[in-house]
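Reading through the structure tokens given below for one structure.
A single protein chain has been removed from this complex, and every other one stays in its place.
Here the chain labels run A, B and C in written order, and each chain numbers its own residues starting at 1.
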Amino acid sequence: MKKIGIGIIGMGRIGKIHAENLLRLPGANVVSVCDLYAGDELRSWAAERGIPHVTCDSADVLARPDVDAVFICSPTDTHVPLIRQAAQAGKHIFCEKPVSMDVHDTITALEAVARAGVKLQIGFNRRFDRNFRTVKANISGGTIGRLHLLKITSRDPAPPSEAYIRSSGGMFMDMTIHDFDMARFLAASEVEEVYAQGGVLIDPVFGKYGDTDTAVVVLRFENGAFGVIDNSRRAVYGYDQRVEAFGAEGCVTADNEYPNTVRTMSAGGVFRAKPLYFFLERYQDAYFEEVREFVECLAENRPVPVDGRDGLQAERIALAAKMSFQQKRPVHLKEVPAWPT
Amino acid sequence: MKKIGIGIIGMGRIGKIHAENLLRLPGANVVSVCDLYAGDELRSWAAERGIPHVTCDSADVLARPDVDAVFICSPTDTHVPLIRQAAQAGKHIFCEKPVSMDVHDTITALEAVARAGVKLQIGFNRRFDRNFRTVKANISGGTIGRLHLLKITSRDPAPPSEAYIRSSGGMFMDMTIHDFDMARFLAASEVEEVYAQGGVLIDPVFGKYGDTDTAVVVLRFENGAFGVIDNSRRAVYGYDQRVEAFGAEGCVTADNEYPNTVRTMSAGGVFRAKPLYFFLERYQDAYFEEVREFVECLAENRPVPVDGRDGLQAERIALAAKMSFQQKRPVHLKEVPAWPT
Amino acid sequence: MKKIGIGIIGMGRIGKIHAENLLRLPGANVVSVCDLYAGDELRSWAAERGIPHVTCDSADVLARPDVDAVFICSPTDTHVPLIRQAAQAGKHIFCEKPVSMDVHDTITALEAVARAGVKLQIGFNRRFDRNFRTVKANISGGTIGRLHLLKITSRDPAPPSEAYIRSSGGMFMDMTIHDFDMARFLAASEVEEVYAQGGVLIDPVFGKYGDTDTAVVVLRFENGAFGVIDNSRRAVYGYDQRVEAFGAEGCVTADNEYPNTVRTMSAGGVFRAKPLYFFLERYQDAYFEEVREFVECLAENRPVPVDGRDGLQAERIALAAKMSFQQKRPVHLKEVPAWPT
Partner (left out) sequence: MKKIGIGIIGMGRIGKIHAENLLRLPGANVVSVCDLYAGDELRSWAAERGIPHVTCDSADVLARPDVDAVFICSPTDTHVPLIRQAAQAGKHIFCEKPVSMDVHDTITALEAVARAGVKLQIGFNRRFDRNFRTVKANISGGTIGRLHLLKITSRDPAPPSEAYIRSSGGMFMDMTIHDFDMARFLAASEVEEVYAQGGVLIDPVFGKYGDTDTAVVVLRFENGAFGVIDNSRRAVYGYDQRVEAFGAEGCVTADNEYPNTVRTMSAGGVFRAKPLYFFLERYQDAYFEEVREFVECLAENRPVPVDGRDGLQAERIALAAKMSFQQKRPVHLKEVPAWPT
């Protein structure tokens, strides 16, 4: 079987994670890595792993005939131009979320992808988490009957830097977008209306940029079910990632993951260690799995599990949430630009 | 120590529960019970328990000099007149929730109580649940730091009858009112704004009366924290009563209560019995505790733990929730009539 | 329905617990209480509860025609003579465990009971615990198939006083005897062989009296299953009472009971309160239940749920365990005196 040749654009933390996972896949061949600041460190990192080509110029990657697909792991503002160039070059694309901060731009990128007939997968890694997958299987398998309510808790262990906050696009676009995707994934229905509440309870720096650090979002799905998402930028006990789906015939929950199963009992009480620290620990397997499935879909010419429309819809919901928060009213998804049909 | 003489008005299920609990209290003396339909059954029930007086007329109860306090357990529309008469007669009052369906009426009743200088406790029994009490102690003790988010799940195991639905005042006033009280109790802050979403997902009969069977309510507290309540009229796995309080320094949760600690593991998986069926099972101890504290407060002439203002505030939030649901917008508590100050 | 008249001999802690529980039973009438040191305190305690007769002399209790049954809650060395006298007087008997420290004496008492045709229930309260009952129901209901292994953990929160230790008959007769009864109850099979290991790891005072404070006992049942009991006189985290039954088709476990369902998560980890402190807390309901069933069995003239032979068998296993510990070898139950057949 021919190996899929991969080029990676953007070799920060997430670019390297994808690279390591791709290196474990017998069906993939990492042939080129690109970073604007590629230097000796990246070169020796690549050499140790047998990656033959390192460049500062993404055009080099796209020009290589041995590159079948590119991973776009560079800053968000580069996603749309890179998607368009990659599509034009006939490369399949794996792009980190969000595609862009602007729904119109995202639509432009998706149109380029559609024209080129290449595949585009968005990096919503949580869909590949073993727990959420099992929740999904329970819902679609009928365990809880018709869905009535979906609850998603998503809290980070520590806030990002001020630099990150400034260019993040705000909590809804940067953080809640994962939960919007999870909501659509689990509910198997589109979001119809959004109501978002938010506040600055952790650090005034969020307020400085008109952003929030704590939020509650209520969703109404087209199938009549409701959704509630709660977010915090700082849960001191670690990454808190849980879902609960309640329906006519029952309820299914996915709890956090822990570093071990050990409990101690002493005169002070019963104790266990706090949950896994952050997304790298919690979603380690999910990161591998999303990349494995992407490569498999290319090899077998199947549709990718999270496509461009999934990316667009999550962005639209994020935008509606932002509008709701700013205008202090529920916002219907129809108020947000959509893919032309 | 002189025993507190008690009369009970309304001898349905909840009236009898209060009676049984009062009978276990050395400091209380149930001297009279009253029910519009008092007959042989109630007479023999009272006789077996050594309760000397049974009547169909509440005025008989209020006229007795050996009655220090009355329990008002009759239908909601009788609460206000009975509170006024009891206050006028100088009796302390324990009244089931809600005081009334109309905030103005409730205020009238509270004014009568204030004029008479008697004590009035509202039957928000969940405040006395051992689990929620421990959550409260953790919050007020500083375990989780400043409160950011309060989540309350409150789902009944089965919907009430159509007759009940018709006269219930709607889900927010009938069911969520308990959660509104819990929210104020745990947050130790007043609610400032309410947004309510609801739907008819379980039984069309709710829709027939303009009511909902499934609801999500978002609260904003004066202290800046947020609250989320989710309700369902039917959780097939039993009464689902949980809270989660998240703050700057941690998170505290109270889970459901189970009939036992037994788990079985077989080829099919790991299994435990579902939670306790409904409020009588779950809040059995809480019902005793609220009555014990009421009697103790009378004996020691201390303020009661849940007073008329607590009843009023929960009603005001319920009313705001109903308005929000009907008008599809967040409603500020200022829009709802308040106690004149 | 005629009420069962009850006399209680021995009004220490356990005598009073039984009295309080009997007072809650509509079918029972506590007509007389007896304590060698009965004084003003006991008299006023009885008066407050409407118990008409208080005496220092157990003969007074047995002489009363309104006493149908006696509760023997006095020190162990009085059990056999009191059982014999009560049987002779035609009274039904509820006796605390153990019947005696000497298997021959116990047999004598049982013979007197058999001759008189009265009922005798032994105070193995744990059989009435909601958790162990559910385990029993799972085993007898076939959930785990044929039993292979039964594990019982039974640890006290704090060691007794030296005075208690001196006259306790040793850990196996005083503490493990409850577990021997639980083993027979759950396994539904007689114990055939016992191997006991023990040590003095907590306090040298146990060694002073040839006793142990830590023990492990292996049982072989007649049905081929094995049992393991572990005991400690001091579990600093509270009363540790768990069982696990493993069989051909699965495993069933009963965990400890906790004061609430609350968990806190903070930077230090996840925490919950330790289990209920000791037997009064853990077995509160079980104490009520054993007395309720005893009275019901008398009223309906049914066999009691824990009879004299159950008391004898637990003592025989305890004796075998003691022999095994002292002689450092497995001991067959045949080596211990049995009920003549």
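Here, a contact is a pair of C-beta atoms (placed from the backbone, for glycine too) under 8 Å apart; a residue touches a chain by one contact, two chains touch by 3 or more.
This structure is a prediction, so every number in the text was calculated from the model and none was measured.
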| item | value |
| --- | --- |
| Options C:T78, C:T108 or C:Q197, residue touching the unrepresented chain | C:Q197 |
| Contact partner of the left-out chain, one of A:C56, A:A158, A:A188 or A:A267 | A:A267 |
| Residues of chain C (touch criterion as defined above) contacting the omitted chain | 146, 148-149, 151, 155, 195, 197, 199, 201-202, 214, 216, 218, 220, 224-226, 228, 230, 232, 234-237, 240, 246, 248-251, 328-330 |
| Footprint left on chain A by the chain that the document does not show | 26, 48, 130-131, 134-135, 138, 143-144, 249-257, 259-267, 273 |
| Footprint left on chain B by the chain that the document does not show | 236-237, 265-275 |
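Operating definition for what follows: only the chains that are shown with their structure count from here on.
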| item | value |
| --- | --- |
| Fraction-based call for chain C against chain A, same above half, different below | same |
| Chain A and chain C, separation of their C-alpha mean positions in angstrom | 59 |
| Multi-chain contact sites of chain A, meaning residues that touch two or more partners | 235-237 |
